[in-house]
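Shown below is the structure under consideration.
For this view, one protein chain was removed and the others were kept in their places.
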Amino acid sequence: MAEVTVPLPDLGEGLIGAKVLEWLVAEGDWVERNTPLVEVETTKSAVELPSPQSGRVTRLHVEADEELAVGEPLVTFTVDDDQAGIVGTVPAEKKPSRRVRLSLPED
Amino acid sequence: MSEFSLQQALNLALRHACEDDDRVLIFGEDVGRLGGVFRVTDGLQAKFGEQRVFDTPLAESGIMGMAVGLAMAGWRPVPEIQFDGFSYPAVDQIVNQVARMHYRSRGTLPMPITLRLPSFGGIRAPEHHSESMEALFAHVPGLKVVSPSSPAEGYHLLRQSIADPDPVIFMEPKSRYWQRESFDPDAPAEQLPVGTSRIVRPGKHATLIAWGAMVSRCLQVAELAAEDGVELEVLDLRWLKPIDADGLAESVSRTRRAVVVHEAPLTAGLGAEVSTVVTERCFDTLRAPVQRVTGFDVPYPSGALEDEYLPSIDRILTAVQTTLEYRRG
Partner (left out) sequence: MFATAADGTKLWYEHAPGPAPVLLLHGFASDSRRTWGDTGWLRALGELGYVTMDLRGHGQSDKPVTGYSPDGLAQDAIAVLDAAGLSTVDVVSYSMGGIVAWQLAKLGRVRRMVLGGIGSKPAAREDLLLVQEKLGGEDLSACVDGMAGSRIEGTAPVPVLFAAGDDDEFAAGAPEPFVSLGKRHHFNAVSSRAFKQAALEFFGS
């Protein structure tokens, strides 16, 4: 088993931090990738962050109503060894979608 | 048959290589006690001891210099450089020593080194962690370059690279580390010679040529194209040097259209080489100029922009449509 700490991601629009509104998981919970993890509030809106990976929540680094900056630790997971990566995130498996359609030439 | 992720398949290949050949040595940053940042060397130090699987200082030039010395002394070094972008400081050793020693010594000092290099993008990593260096290494005489596209390919190509008498740059597509696949590593390998490509999906209207993580992207594209009645062939190039000119020509001479897809920037990327080989060999049968779908001529962007940079399904489909519509003037 290994520990993986997830920082507050860059929320775009030049935002440099956020306030935790509500945790949607608790320490000890098993969380699947892409399930709702936490609601945070920025200066512009509220955002629900999905979990970037599966694992058991071992530590919530900030309490509700506390603020943190982008890049500061948000949550620590204990994960299976083959899920651990120290840099980057495990890519989500998305159903392929497209806008472009093909048409065969007549000949 | 068992199911393996690419990480586990590579781990198994290293395990079997160490078991089969006492001269195989594994070393690099965090590969020993930690088991590698992507867990590829997990458990190997415990099994084979600190003499054969060991951590190095954070000095990539030193890692490759050590590999050269060990190879000269008769070992089979399998160093890891933790991320593609960290190998730039080691390029001096790779180009000036690893690639040339065999020639310089008139064949008396072979360099059976396999450099494992987690490569390419797709995991939202920070700068220096998402480079596509295949064209740079493929350009250096004396190096072989290979990139697996799946767990089974990863297992067999890594075994083959370690067994090869020449230096091999083994580019692991890090966005595919978690991809799972069932295969039997003990089955007599459906071993293709070094420098052979593989058709992973047959088709008749155009050939998509890719390697590493872009192979699975092209398979998705082929699946969607089939809904439109277009049958795309997907060719996994596998070996980027030596390049499989015969395999490319065989496929494109049938489909008569080709699109090459890679993550690296466009200009002087390996797609240019592939395009040239195809054009040289299939000039008379090609129905359209070979199209390239690639990254852009900019440094690899931050994670938030990664999906805009990497060849998307729609960009690949658009290139395919361009070849379908092309008319000679």
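Every chain is named by a letter (A and B) in the order it is written, and numbering of its residues begins at 1.
FYI, a contact is a pair of C-beta atoms (placed from the backbone, for glycine too) under 8 Å apart; a residue touches a chain by one contact, two chains touch by 3 or more.
Computed from a predicted structure; not experimentally measured.
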item	value
Chains in view touching the one left out	A
Residues of subunit A (touch criterion as defined above) contacting the omitted chain	21-22, 24, 34, 36, 39, 41, 44-48, 50
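Definition applied: only the chains that are shown with their structure count from here on.
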item	value
Complex contacts: residues of subunit A adjacent to subunit B	2, 10, 12, 81-91, 96-105
Residue ranges of subunit B in contact with subunit A within the complex	5, 7-8, 35, 37-39, 42, 83, 122-126, 129, 174-175, 177-178, 205, 220-221, 223-225, 228-230, 302-304, 313-314, 317-318, 320-321, 324-325
